[in-house]
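A single protein chain has been omitted; all remaining protein chains appear in their positions.
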Amino acid sequence: METLLQFLHTGAFFNFTIGNLVMLVVGAIFIYLAITKDYEPLLLVPIGFGILVGNIPLQWGMNIGIYEEGSVLSILYKGVTQGWYPPLIFLGIGAMTDFSSLLASPRLVLLGAAAQAGIFLTFLGSVALGFSFTDAAAIGIIGGADGPTAIFLSSKLAPELLGAIAVSAYSYMALVPVIQPPIIKLLTSKKERLIRMEPAKPVSKRLRILFPIIAFLITGFIAPGSLNLLGFLFFGNLLKESGVTERLAQTARTAFIDIITILLGFTVGASTDASRFLTPASIKIFVLGASAFAVATACGILFAKLMNLLTKKKINPIIGAAGVSAVPDSARVCQMVGAQEDPRNFLIMHAMAPNVAGVIGSAVAAGILLATFG
Amino acid sequence: METLLQFLHTGAFFNFTIGNLVMLVVGAIFIYLAITKDYEPLLLVPIGFGILVGNIPLQWGMNIGIYEEGSVLSILYKGVTQGWYPPLIFLGIGAMTDFSSLLASPRLVLLGAAAQAGIFLTFLGSVALGFSFTDAAAIGIIGGADGPTAIFLSSKLAPELLGAIAVSAYSYMALVPVIQPPIIKLLTSKKERLIRMEPAKPVSKRLRILFPIIAFLITGFIAPGSLNLLGFLFFGNLLKESGVTERLAQTARTAFIDIITILLGFTVGASTDASRFLTPASIKIFVLGASAFAVATACGILFAKLMNLLTKKKINPIIGAAGVSAVPDSARVCQMVGAQEDPRNFLIMHAMAPNVAGVIGSAVAAGILLATFG
Amino acid sequence: METLLQFLHTGAFFNFTIGNLVMLVVGAIFIYLAITKDYEPLLLVPIGFGILVGNIPLQWGMNIGIYEEGSVLSILYKGVTQGWYPPLIFLGIGAMTDFSSLLASPRLVLLGAAAQAGIFLTFLGSVALGFSFTDAAAIGIIGGADGPTAIFLSSKLAPELLGAIAVSAYSYMALVPVIQPPIIKLLTSKKERLIRMEPAKPVSKRLRILFPIIAFLITGFIAPGSLNLLGFLFFGNLLKESGVTERLAQTARTAFIDIITILLGFTVGASTDASRFLTPASIKIFVLGASAFAVATACGILFAKLMNLLTKKKINPIIGAAGVSAVPDSARVCQMVGAQEDPRNFLIMHAMAPNVAGVIGSAVAAGILLATFG
Amino acid sequence: MSESIQFSLEFAVIGISIVFLVLAIITGAVTLIRTADVRWREKEERDDAAAFERDPTIDTTTLVLIAAACATMIQGRFHIRRVRRLMPRTSQQGTWSVQGRAILHGSHVVPKKR
Amino acid sequence: MSESIQFSLEFAVIGISIVFLVLAIITGAVTLIRTADVRWREKEERDDAAAFERDPTIDTTTLVLIAAACATMIQGRFHIRRVRRLMPRTSQQGTWSVQGRAILHGSHVVPKKR
Partner (left out) sequence: MSESIQFSLEFAVIGISIVFLVLAIITGAVTLIRTADVRWREKEERDDAAAFERDPTIDTTTLVLIAAACATMIQGRFHIRRVRRLMPRTSQQGTWSVQGRAILHGSHVVPKKR
């Protein structure tokens, strides 16, 4: 009987906290939202199940928990803490991203820059709320609306906040269709939302091959801190566009990114045990994250309106909201909002330009934060 | 000429032992059985070729052998010694396992529990034969009839016996159609073997989604030691059943599990060099392994007969043999034995329920052993 | 403003050297050749882009560069420095190589041995030029015309020359159709080039299954140093030929080798920063590499002519050039040169025999070099 | 009987009991959910019948992209020729990005029901 | 001639000799097996001809599952309707598990010849 008691002591009952219960509910909600609402399922399902795994309380010393050196989970989590899962995911994203819309309308790239103001304003707000510079930088990147970028930067600058930042970033990315439409409607007039943009000209194969090389050199020289993300993104894109490495691109955008996504999502989820996650800092991070998304959306829209003051070819300011990244959701939101005014106004292709530019923009911003505070 | 002699000295001739020759023959037999008999080919071919590789005798210091720190084989073998290949294989198995038959007949799950008695009786026998508790625990798990579970547990509890345990487990799993039928016939009457079971009702998608989550929470709370295996198994199964993560499940059950299987089989094989493998302990392990399988089979059958005494809906006791796991072989064996009495009695779908329950059962048993002796 | 200056200081402008510019041009040329000439695109594109990444000059301490311990690139580069990318690539190559042509004409295997003279003569030349034995051994392997073998051996014997050796090996492999034809024409008469060879007999499945096992045992016993490469090559080939492990072979020759190729090419490229690459040693290596290819080609052809003196069944000496490996390019070159004399003379199938034998031959030579100097 | 055998015996009994406990609870839980599920299923089946008529056979984004392509062609006549010329060059795919397929990260599908 | 050059020369000769040795043994072994194989092949071809007529075009497990499905339908009439209704919901696949496909681990195929 002593053995039985000893065994049950290793079980969860004695160590279970109310915090764990809360986290189990959070994990279940993530899975529920992913399945019923189709919100970011490829990440919310792994993260959600990971949260369940991370909140089964374990007796220390069984070498199972993600924070116990040498356990299986801790070994798989190294890709997060050492920061190499996100670059490999960027490799796969590069191999599946088509930059044609950006190349067709290069001036729309600037909208992707404007939306990154959300990052820096959130940084400012975080410092004001008392976070250290490194923590503030990691929190600010939530405004980049880009999961791997957020995980990469916070693993480098604020490892102890990684779980909260990752969960916050993916939560708000899932809520883009809820957050963005009211902001768009608030900041634009009906007349503006009705603007039709001229379809762009087709893009040559040569330009699509040259783009990843040239864009890499520009970003690499000015913001070398972004090399870990953009080096892999543009490498993946070159594999896709070169025309001679299709089998590598095919693997990068299927098996490779899937494997890394499974491991990344699962271990990020498993790292959020209640004692580390349910802290006042996390609540602040969620508030700051929400404002980061709102500010980024607003900046994109307002900058589009500013550009309209200066140029003749009018931009529909709705697509400024797509500058936050969250590819391709925010572009879809723009299409949706535009279609509410004029069902035959097809904004989605135009919105893809700031959308992918936003990915580059957030990675550059991450590079700047890393170079300054890393 | 001196150089030539020096070179040849690094060759195998001087270090070759009769033991190596025996192991080379064993490796060749594994490959032969896999190819001609179709016995577990996905594991016997890698293990068999690995045995050949591991028994080419090498001069120490060339940094090639699997037990030389820093060699290529030793690096790939880390997935075994650190224990993360088996959980990743369970992830893939989860993504390819359909628990419908179990969900359709939940009471048959208990047969999968009964067969695990083989594990604990073998543990008892091993202690009686003089093995330490940890070694006995690792040997006992052979009775679980589950390769990755056996490798995982022995890597944690008895690394020096890993080769013998793995080879023993896979050998007997390959021999399931030879071992089980006589035991089944011995323990059942013709009348019992003729019992027809009612086809089960279909299972809803919702139940199939909820199952991995709920089963994970139950096993995780009571036997957290099984988390490394069952956490991944049920995670993989959720990816399969969720309906929104099909591309992740698809990769998990193809490229991902294939890569890990290749590396696991090959390195486990390569770890069995004669000096470590051909020991008196290995012979005892093979004897204990055989009895473990026999006991597990018998317990499953007898428990089915016990259940028949207590319930009205009769169970064909043949399917108790499927409780040992060895998915899906032992279920097929049940079908085969049943069909010998009545060719129109289709037991295979009923046998799948204890069969997959047996996988869960052995992982729970492994968790108990790990929590107690780890 | 101070911050801005500080930030820009981390940028590339201050650290950029003329050497970096040269390397960026080299990287661009690699990509250009791969895309426009279809030269080895699956490796030249990753290596080329890697060179760009490796020559963005970084401020030390940002933890980004490939030579900074703990950076993402340094972690991915470990597969090269620890030497396990090349064996895994050999696994994939084994799973895609058909040894039928070799099995149909076993005597042509000797041509694959003759061409390895290039390795040993280059070793001799390198020692004469003042390189140490280990460096000379690593340089000599360029004559093997086999990328993974060259990377594997130089990672073990001369890590500091790895970049130069890898780039040199792949450059000349890309230039095989430029290098080989004039040598072939110089060393053969028109009459010899017109020799038609009898089509070989078909090869049984059994022979194809036995070959990887027996060839592994032969090479493993005599040159165990080659085990890291040939063990994996023949294992992969057994997976392909066994007929019962097709799903493993399928993954090994697609997703698995693709992933490793991407990581290998990219990190090898990134390791060639100007300060390490643009040295007098590199220039010597390029000169020696060119002569190694020429000597290997010549030895293959001359040995074919020697065999013609001794046997009745004449060999077209053109196919001796295929003994250098560079699969399947040099076989194609042989076909091309032969077709110039007689468009209906189909040498390509005969040339495949020395071609794949050359792969085995270079790996054996690498094993000898490793055993002697490792 | 030696002490270690006695411990082992005790442990074996407890061990198999816990295995039974876990699997029995799973049996119970599954049975419970199955029962609850019957009611859900009945509702589900009614919904299914309705959904069968309502369900789109093509997803929204694809529809938007097709409509956009058509609109582009109609908008200016000179474009029609251009499209014809480009069609066979499959690698080019026109300007209208197939980005919509890059749904892996930073994305969820806009709910179909809206 | 310097000592290191002399060593290198000696080593080069030995090295290429070993390469030749290894590949010559492979040549010999392959030739040997080819010869032995001729007899095997002749037998194989006779077996092949026989097998061509005997070989099942569908594997045993699949056959069992199909038969089971049929049997299930015949056994109780009320089930026939149910099956018709369920067919189009592909994600459900009925109760009869496709588990047979999970042949990767803990498994070998029951020999076809039995």
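Note that the chains are named A, B, C, D and E in the order they appear, and that numbering of residues resets to 1 at the start of each chain.
Heads up, the rule we're going with is that a residue touches a chain if its C-beta (ideal position, glycine included) is under 8 Å from a C-beta of that chain, and two chains touch if they have at least 3 such contacts.
Given the structure is predicted, the values throughout are model-derived calculations rather than measurements.
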| item | value |
| --- | --- |
| Per the touch definition above, residue among C:I29, C:M96, C:L194 or C:L302 touching the missing chain | C:M96 |
| Contact partner of the left-out chain, one of C:G83, C:P148 or C:G361 | C:P148 |
| Residue of A:M23, A:L52, A:L76 or A:L110 in touch with the missing chain, whole complex considered | A:L110 |
| Residue, one of A:F120, A:F235 or A:F293, that touches the chain absent here | A:F120 |
| Chain A residues that touch the omitted chain in the full complex | 102-103, 106-107, 109-110, 112-114, 116-117, 119-121, 123-124, 127-128, 133, 136, 204, 206-207, 210-211, 214-215, 218-219, 222-223, 357, 360-361, 364-365, 368-369, 372 |
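We adopt the following convention: only the chains that are shown with their structure count from here on.
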| item | value |
| --- | --- |
| Chain A to chain E, fewest steps along touching chains | 2 |
| Interface composition of copies chain B and chain C: same or different, split at half | different |
| Centre distance in Å when chain B and chain E are each reduced to the mean of their C-alpha atoms | 21 |
| Touching two or more other chains - residue numbers and ranges from chain B | 3, 7, 38, 41-42, 204, 222-223, 243, 254-255, 261, 368, 372 |
| Residue list for chain E, restricted to those that touch at least two other chains | 11, 18 |
